[in-house]
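The structure follows.
What you see is the complex with one protein chain gone and the rest in place.
Coming up: chain A.
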Amino acid sequence: MNQHHFAFFDEGSKKEIRRTILKAVAIPGYQVPFSSREMPIARGWGTGGLQITLSIIGREDCLKVIDQGSDESVNAVSIKKLVHNTTSVEITERTQEATIIQSRHRIPEIPLQGGQILVLQVPTPEPLRQVEPREYMTKILHSEEEYSGAWLQLFEQIMKYGRTATGADHPVYVNSRYVMAPSPIPRFDNVKMNESDALILLGAGREKKIYAIPPYTDVQSLAFEDYPFAVEEFSGKSCRFCGATDVFLDEVLDSATGDVHYQCNDTSYCLEQLNSHEKAKEESSYA
């Protein structure tokens, strides 16, 4: 890899992506088109996020990469390896140490701080795509703030199922102007986007769009007054390792016993909880 340029791209490409990011930050929630380079990892495997990371990363940065909550997921490992091989920057698993956090489909449990940048990988940046397949039309709908389609989708779910039935990628209203796909984060993470201390950048490589939520921006999940927005339900459940209750949990089936267990989806958070319990135990045993 050492025969490649720092952070893979030539400087011209990085500049173009950074200009796109600046525009995205200036217009919160608006999808800014960019040319989107082909990357050494496949389209649909996080190339949008990777292009953002590689264009903003410097030698002083410290990078964390997670995939569906896990630092050790194969694709997270693969992305980390690529960035490290082309930049030699420090890699961490601790959320609070990272200056840049690239993530697929999760926002870490530990609250992000000012100065940190969260880079989210986006498969489908267009929140209206299911309503309208043509890009030409959705662009017009956004410019006219014509979001009846998005509202109707939720309304239809209420009519059919008695409640909204969205999974991940529940659409949000950004800065009271643009309806935006938050990327397929669970509804549980939608609230973390509102008034976030950290800058959130979203990159869709295959669809060639970059958009952003600057710090302290109003982000509201689409919902009706009488059918309020609801996150995934984990009441009465806790992590079988660290005991955490107010986190997004993975459901794990024990194939031997048929029992269902729950555990933290955010693996590095879980580990830190375990270590802090351990430390507290040690300290109390000395006393």
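Quick notes on this one:
Heads up, the rule we're going with is that a contact is a pair of C-beta atoms (placed from the backbone, for glycine too) under 8 Å apart; a residue touches a chain by one contact, two chains touch by 3 or more; residues count from 1.
We adopt the following convention: contacts and distances are computed from a predicted model.
Among the names given as "WD-40 repeat-containing protein", "Carbon-phosphorus lyase", "Sugar ABC transporter permease" or "Extracellular solute-binding protein", UniProt records the absent chain under the name "Carbon-phosphorus lyase". Interface note: of A:Ala168, A:Val191 or A:Ala223, the residue touching the hidden chain in the full complex is A:Ala168. Those residues of chain A that touch the chain absent from the view are 4-5, 8-10, 12-13, 16, 33-40, 42-45, 47, 67-78, 93, 104-106, 123, 133-136, 139, 161-163, 165-169, 184-188, 206, 208-209, 230, 232-233, 248, 250-251, 265, 267-268, 271, 274-275, 278-279.
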